[in-house]
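One protein chain omitted, others in place.
What follows is chain A.
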């Protein structure tokens, strides 16, 4: 049976807290952890060793920014060892699908729109042979000269991506303000750089395609693949049981999956296509660079009367995505005079799409750095300034906030960190060669929900199974879904098997936008509610009077082992969760506060982060360990965004100059101090039936701002340009 739960209004029942098992929220280990650390969890590319006859494809990518492929000369590679075929087919895709697209992205692989675009696939017996042949395939182009590859190019034109928010008179408020800040910040492009490169193995059985792939949202990916291939979604069977990180780059299908499927039909053999690391950079997804103008107008007490945030971003022609830089600016701060305007330029650079916390990741870092400038201009302590700017209601829409523990985060984070409320002036503290300073920022990220199904089976022996095509991209979904079922059904979590990442199971929400645990978890919850009713019926009591604990059903003075109650028969329910109208009724978001201490080398401008505290409120914490780890991961991303990550495009042809992990600098262990994560207790009835909200992305949203603010406090330089590499600090550092 399928039971549906539509969230049109807050769920005040708070059922999870009324359950008896006591496992929800506990810092349980991931059940699949031992498989992963011992190398025995099978990732997409590794199925090759279980599939006889599988051959290897490597994508060929364009070496011009714009034009047309006029020749793919098979004779140039035909005699190379192991060569099987060159494939360039109408169905192949030239770009990844945007998250949630559910349809094929732009195909037209022979029409080149960016440097690095896939134009063909070369198949050979071994990976090395395929890679070699792919490098040597002779390609000719008709090149369109002077392609626009750089949004900083004066020919670039920006257009509004959506209707701007314009309220009151921002310019007037800037003039009237007791304190005002009008600044421009820039951020550079980012790459998700997941550890596992994109990889697919395609195998056809008659009309049915089985694709082992590394993907985040199977129910959409299935449709995307089917659309690209021109077949019915039911004919696509996707498997992604383990995903080695996605961070947005695997929300939609990417070129290797379709190429593998097309090649496998053509050759009548299974084909594996693994992207080279350089290709993961060149032809999957980037986060757009941004230019952001922030105008903050405050009264004498520091209360915002005017708020302006304009952003300029870029994407390829035809893409319906613009980095949603202003997402948090819509609701975080007050100011009746408002301008929010997002502008997009079309440039011939690899597709811009979702990279962890699209929008807030870069919008919040600029906003929070500008808030620090306002704190300085007004002489108000940065924490106090934020406390004074917590609006009563949404500043543009007539809706209330759902549970919002921003104040608690600011206060508890400040206390934990030992925030000094004394007057703040830069260049006050020196230890040897290092300037020491502290900074803080607010964190916020919108809360998203997505439709989801999950099947829960309480088996006749009193154990349970949870099944959904939901993915676990390294976040702990296996653990969390098992925990929800265990809590609801009164089981030891070890007695719950969680099966994910297979489109044979009911369609889950997929992993993206931090909605996974709350959405698919709510489907699991709903299925469990159905099972509880069935058990109550069997026991002859009302569901409200049923207690499930340690494998027993208890009502009044009756206590029956589940296995006895079930008499060997399984009880199965499918839970169907729909987000409903709740999203329009409340501004729901996660909140937090970052506090950090940094050291800036007085000679070289190198920055070291010495302490980093984050206090977060995320609704109910479903698993303290995985939630904490997600927050830490976000903070590490914040460090990268603040100090090191910079996707560099060549100004001449738009190729990515640093497409590998040696030169695209992610933070390494030595860049990351002990991360101190504080989870503030919260239940948000508008968040989900679990009173939970999203977790995964919050830790990055604003983190880089806190670091920039601490750098300024340490050494008196605000480059207003991320990442803050030593060369940007040098010109402003005091003489040595």
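One rule holds for everything that comes next: a residue touches a chain if its C-beta (ideal position, glycine included) is under 8 Å from a C-beta of that chain, and two chains touch if they have at least 3 such contacts; residues count from 1.
Basically, contacts and distances are computed from a predicted model.
With the options "L-serine dehydratase", "Xanthine dehydrogenase family protein subunit M", "Peptide/nickel transport system ATP-binding protein" or "Sarcosine oxidase subunit beta" in hand, the undepicted chain maps to the protein name "Xanthine dehydrogenase family protein subunit M" (source: UniProt). The missing chain, though absent from the display, is touched by one residue of A:42, A:428, A:658 or A:721; that residue is A:658.
The chain not shown here is touched by just one of A:132, A:286, A:309 or A:693, and that residue is A:132. Contact with the chain that does not appear here is found for just one residue of A:18, A:195, A:544 or A:736, A:736. The chain not shown here is touched by just one of A:42, A:63, A:76 or A:721, and that residue is A:63. On the side of chain A, touch with the chain left out of the figure occurs at residues 63, 81, 128, 131-132, 135, 432-433, 602-606, 608, 643-644, 648, 650-652, 655, 657-658, 660, 662-663, 665, 667-671, 725-727, 730-731, 733, 736.
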